[in-house]
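So that we are looking at the same thing, I have put the structure below in structure tokens.
Only one protein chain is missing from this complex, and each of the others stays in its spot.
Note that the chains are named A and B in the order they appear, and that numbering of residues resets to 1 at the start of each chain.
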Amino acid sequence: MKKLLAGTALAFASMSGASFAADTTACLITKTDTNPFFVKMKEGASAAAAENGIDLNTFAGKIDGDVETQIAAVESCIAAGAKGILITPSDSRALAPVVGQARDAGLLVIALDTPFEPAETADATFATDNFLAGELIGQWAAATMGDTSEAKIALLDLNPSQISVDYLRDNGFLQGFGVDIKDPTKMGDEDDARIVGNDVTNGNEEGGRTAMENLLQKDSGVNVVYTINEPAAAGAYEALKSVGLEDQALIVSVDGGCPGVQNVADGVIGATSMQFPLLMASKGIEAIKAYAETGEKPQNTDGLDFVNTGVELVTDAPVEGIPSITSEEALGKCWG
Amino acid sequence: MTQPVIKARGLVKRYGKVTALDHCDFDLMPGEIVAVIGDNGAGKSSLIKAISGAVSIDAGTIELEGKPISFSSPLEAQDAGIATVYQTLALSPALSIVDNMFMGREIRKEGIAGSVFRALDHAKMREIAREKLSELGLMTIQNIDQPVETLSGGQRQGVAVARAAAFGSKVIILDEPTAALGVKESRRVLELILDVRSRGIPIILISHNMPHVFEVADKIHIHRLGKRLCVIDPKEYSMSDAVAFMTGAKLPEGAVEAA
């Protein structure tokens, strides 16, 4: 099925501003152009490109995991003589060979949001510190509960593929909450009795609801719910509400999309970690411009193997010792 | 003089440069079985298609019981009373005998159940189907809710013929009814054909099987080079005569071979 999709997906890939006047060309390749996160990313890249006089071509797969379309997009960028590529890889490993080709051809390749494995596959990675994002909501949940010995934790992850963003947020949350995470690159290997279970949501409301129902079936006393993103959180809330348990559980999430922030304001989500896709893209464009002019490549943030574009905790019930912003402040910065 | 059931005059049908029917005539009298024979490519099937409404003719006239007819689809021909049993039988294998017999002319229940809820009257359709099959001596078929695909070739042919005969047809066209059958089953189908005629329905029979044709036909229409070469009485000619006429090896008395 996926193969068949690739053809249509190419039709979805848009070429914007393909004029040949500008000297520097850059490419933005996102996983999809449907997720508001990537829409915001594209917005940031377009604005920065216009500001810096860079010609921007944008491409996107049709669905998350659409590797073929992304490979074709990288090849097009090489052929078009672009100076640099900003890419959110649909597969952290499968794209490595084509990225290598691009770098050999002298292009600067920057991974946005999702790092390659190994991270050195690309020249640089501009991303949210997903582990930190998870850790912040974990710490917040633990502090809000006070005594965590009676905690019953439901973990609503993305999908069965064990991709980095999924296990980083999940393990970050557990570490922040005070659970021994064992292997930090694996989900579900913990043996802490407070964990009710893991289930997958595909990052949307329907999946979030079904996953929450399933975990409630395992233990109806769930009182802490970690969710991979805010749509999944909204679904989890519906599941709790349908059995009258919405006040029993703290729901935490990661993302910072506008509907998610609104859900923090409405008390659906207790706290969420906001990330900044617009910043990733605009910084990426600036890096390509710098590289085109001086040949200089961006430097990683100290202590990390990527450039941290920042994360902020959003909650209307702040706890001491964990810096946070309110949902009202966050609504001004949210994406989507 | 008795009026022919079907009378066709000067039929012409061209496919591009090929003339399949070249001013062809055809007659079918009440209560008789007319077999149409001819070599491959002689235009037999074009003639049958013209009569059954499957193709539209370029020139000529066809009359059904004295009234001129012109069909744009087999459906119209069927509604007018010309039923065709195709070589493929046009049965739906997975559906039951009853469903197949009433395909396209289902009976609905009376009252609201039928008019508003469109409910079918299965009981009545079963009853009629059983009756029609018995009339043709086909009631060895015991379970009429049985899917057609579980029947033998001869039984399927029987269902198809029963369907054609059941609904007030004036003419039944049988296209190669015994072609796919074994010896025993062919015999059964030939008897069925005679049964249908004995009920007063005239039949046009297309067949390559000379023994079968000579056995059941009252008249044999020999088709050659797109037109009627002659009509012979099977009792007066032998099979080898017929084959000779068909292939042009011999000319019947009074007939003139076209240049």
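Some points to look at:
The criterion applied here is as follows: contacts are C-beta pairs under 8 Å (C-beta built on N, C-alpha and C of every residue); 3 or more make two chains touch, one makes a residue touch a chain.
FYI, contacts and distances are computed from a predicted model.
One subunit of the complex is not drawn; among "Protein translocase subunit SecA", "Amino acid/amide ABC transporter membrane protein 1, HAAT family", "Bacillithiol biosynthesis deacetylase BshB2" or "D-allose transport system permease protein AlsC", its UniProt record names it "D-allose transport system permease protein AlsC". Shown as candidates are B:L138, B:L229 or B:M246; the residue that touches the absent chain is B:L138.
Among the residues B:S56, B:T88 or B:S240, only B:T88 touches the chain that is left out of the figure. The residue from B:K124, B:R187 or B:H208 that touches the chain not shown here is B:R187.
Listed for chain B, the residues touching the missing chain in the whole complex are 2, 29, 31-32, 74-75, 78, 84, 86, 88-95, 99-100, 102-106, 108, 117-120, 138, 140-143, 146-147, 149-150, 152, 154-155, 158, 163, 183-185, 187-188, 190-191, 194, 197, 211, 215-216, 218-219, 233, 235. For chain A, the list of residues touching the undisplayed chain reads 1, 4, 8, 11-12, 34-36, 39, 62-63, 160, 188, 199-200, 202-207, 209-210, 213-214, 217-218, 231, 234-235, 237-238, 241-243, 258-259, 262-263, 266, 268, 336.
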